[in-house]
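Only a single protein chain was left out; the remaining protein chains are all shown in position.
Labels for the chains are A and B, by order of writing; each one numbers its residues from 1.
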Amino acid sequence: MANWAGGSIPHARNLAIEMSVELKNVVKRVGAETHIYQTSLAFADKGFNVLLGATGAGKTTLIKLLAGLEKPTSGQVWIKGRDVTRVNTQRRNISLVHQFFVNYPTMSVFENIASPLRVSGLSRAECDRRVREAADLLKLGPMLKRRPSELSGGQQQRTALARAIVKESDLVLLDEPLANLDYKLREELRDELPRLFAGRGATVIYATSEPTEALLLGGMTATMREGRVVQFGPTAEIYRTPSDLTAAEVFSDPPINTAQVTKAGDRITLNGGVSWSASGAIATAADGDYTIGVRPHFVRPKAATDGLVRLSGKVLITELSGSESVAHFALGDRAWVSQSHGVYQFRVGETHEFYMDAGKCLYFGSDGALVA
Amino acid sequence: MSRIGLSKLSHSYIDTPTDAADWALKEIDIEWSDGGAYALLGPSGCGKSTLLNIISGLVVPSNGRVLFDGRDVTELPPEQRNIAQVFQFPVTYDTMSVYANLAFPLRNRGVSEAKIDARVREIAEMLELTDMLERRAAGLTADAKQKISMGRGLVRQDVNVMMFDEPLTVIDPQLKWTLRSKLKELHQRVGVTMIYVTHDQTEALTFADQVVVMQDGEIVQIGTPVDLFERPTHTFVGHFIGSPGMNVLPCEVREGAAYFHGRHVPIDAGVGRPGEGARLEIGVRPEFTRFADDGGVPVTVVRVSDAGRHRVVETRAGDTRINLLTSESEAVPEGEAHLEFDPAHTRVYVDGWISEAA
Partner (left out) sequence: MATKSDNNRAWLFVIPVIVLVAFNAVVPLMTVVNYSVQETFGDNVFFWHGLGWFEDVLRSERAHAALARQLMFTFTILIIEIPLGVVIALTMPRKGVWVSVCLVLMALPLLIPWNVVGAMWNIFALPDIGLLGRLINSMGIDYNFTQQPLAAWFTMILMDVWHWTSLVALLAYAGLISIPDAYYQAAKIDGAKGWAVFRYIQLPKMKRVLTIAVLLRFMDSFMIYTEPSVLTGGGPGNSTTLLSIDLVKIALGQFDLGPAAAMSLIYFLITLLFSWIFYTVMTKDEGQ
């Protein structure tokens, strides 16, 4: 597992962009518990950054450290080339949008959006112009006179986002802002979010627990698990080439399928018995035992093309998501998952055949690191 | 266990409703068979919770009747309907042990302790609560508490129907799928009629044999998960089920054929003769849309989002947005491109509703 103690910043170091939001050797301990192990991370300046990890991975703690709501036990937080570790939240010029819809209940939508401008000493006309611009972007134009309690959840969160936009802060922190919305609203807002902040000169950091959301948002992603940043880089790149098994597990929903395989010459044999010929980078790797990781969409219930490896197993659980079908099945002593387009109705308890695209397997060495 | 019938049901929270928007539920007719698994699916405010409350007896409908096995129960209060309900937020009796919680509905009905014990242990086994039977309900995790709420319904053998009102709202995302599949398994084991209310398509489709999709107090489709995906009968269903939702293209109909921007679009079956001034649309899912060499609908590629397992390509034909899904390996053209639709999954909708061949 890649733990970047000591402050090396892989991937990001190679990117020729100025880094203006940075964590330097940050550690956060509360009592005997370590919430964040030593972490150094330089976010993409004026770009979209995603923190991806399950509940309890430390995303919210990182957000709070960046916001100044919590102070690191050791290490520093830098924003725009300035050490802000000891600077109060009020003086950091940041915006924060929570999972819960936080608005001033007694103010109208207009006043809510205008609230960050009140202290800035802008002229009324300029204030008005900015509020209306943000409201239009977020489709709140007709609601400006209403109170937050008269709005739907989606509109309430749009109001909170509009507030973050008018403020024109250096750093926008979004802590699972879509988690409490109906999924259609989530889809809609997720679609708009990267566009909303593009070209505004703010560095955006977005925490989510959903891998698909991270992918669709694009930009850069830091995968996190148990208080550590596992990998950081361009989102699609780290999805396709995870640094190790942990990074692959964090960045997979449904969970990535794993199994033990043995490579001997150009044959790769799965624990259960099926085998296939090694192709690509694994062909030149040393013989021996490996762990494979196969994403669920490379394990399908139908043989669409030739050259697929046939697996069979008892169906344990099925799930339908409207346009996709997921089946969990037993493969040896492990539970594997297949994900496919369309609606398939599997019968739980029956044995079903699945076809794996062996060319898409990721191979991990005994230390967990990606081999091929 | 029983058949549930809703006959000419409508409800308004206003005493004297004047226009259509005053009705929380417009005329609803449903016949659910004994032992089925059903879901009420729709966005917030579609009337699904009102419908649920009418079935459980918390709300008396303005018009129409609720029938359990043909018996009119419209006016009966909840406690006389023999129903069980699991709420959005877990309801447990915190001062009691898990065991006492499960036994509570039976003790209230004067069942003998020996019978209670056998039944409680059986249900606890099913729900994987056996290890915590002696613990107090306070301080348990949300998913354990939600299992207890389910268990209090399951212990009773006389239950007509078991209802779930968005039961997974407060469950940790990582645990949702285990509880979701547990529910499905439970239904298969106990065979009680179950009604599941949710706004989440995955929960509804995973759980139910038949899904009732609602919008603005109206039922827009009742169907199996396959029906909803492959043959949405209303553009709302096409939009609401599936991610991204169905593409909806304004069109013209001439002599039973559909035209988009003057170009003929082959469709599944013929189109009936639409009324004068009706809104005509072509509906086709992104899964059944693909790039064509040429000769298809000309579009401009606006954006490509990489979802990992596939790419979502957003294109525009004039003002109309058309999404399609492509595989990871497939090349996506830049700028101008042409699209074609799978005729077997392309349909014409008149005023939102699917048009059948005349």
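Note that in this section contacts are C-beta pairs under 8 Å (C-beta built on N, C-alpha and C of every residue); 3 or more make two chains touch, one makes a residue touch a chain.
Given the structure is predicted, the values throughout are model-derived calculations rather than measurements.
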Chain not shown: contacting residue from B:25, B:83 or B:192: B:83
Residue of B:136, B:290, B:321 or B:338 touching the missing chain in the full complex: B:136
Chain B residues touching the omitted chain (full complex): 56, 58, 77-79, 83-85, 87-89, 91, 93-96, 104-105, 108-109, 136, 138-139, 149, 152-153
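Keep in mind that, in the parts below, only the chains that are shown with their structure count from here on.
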For the chain A and chain B complex, residues of the former touching the latter: 54-55, 152-153, 182-184, 187, 209-212, 215-216, 218, 235-236, 239, 295-297, 317-323, 328, 339, 341-343, 345, 348
Contact set on chain B toward chain A in their complex: 43-45, 172-174, 177, 180-181, 184-185, 188, 199-202, 205-206, 225-226, 228-230, 239-245, 285, 287, 305-310, 312, 325
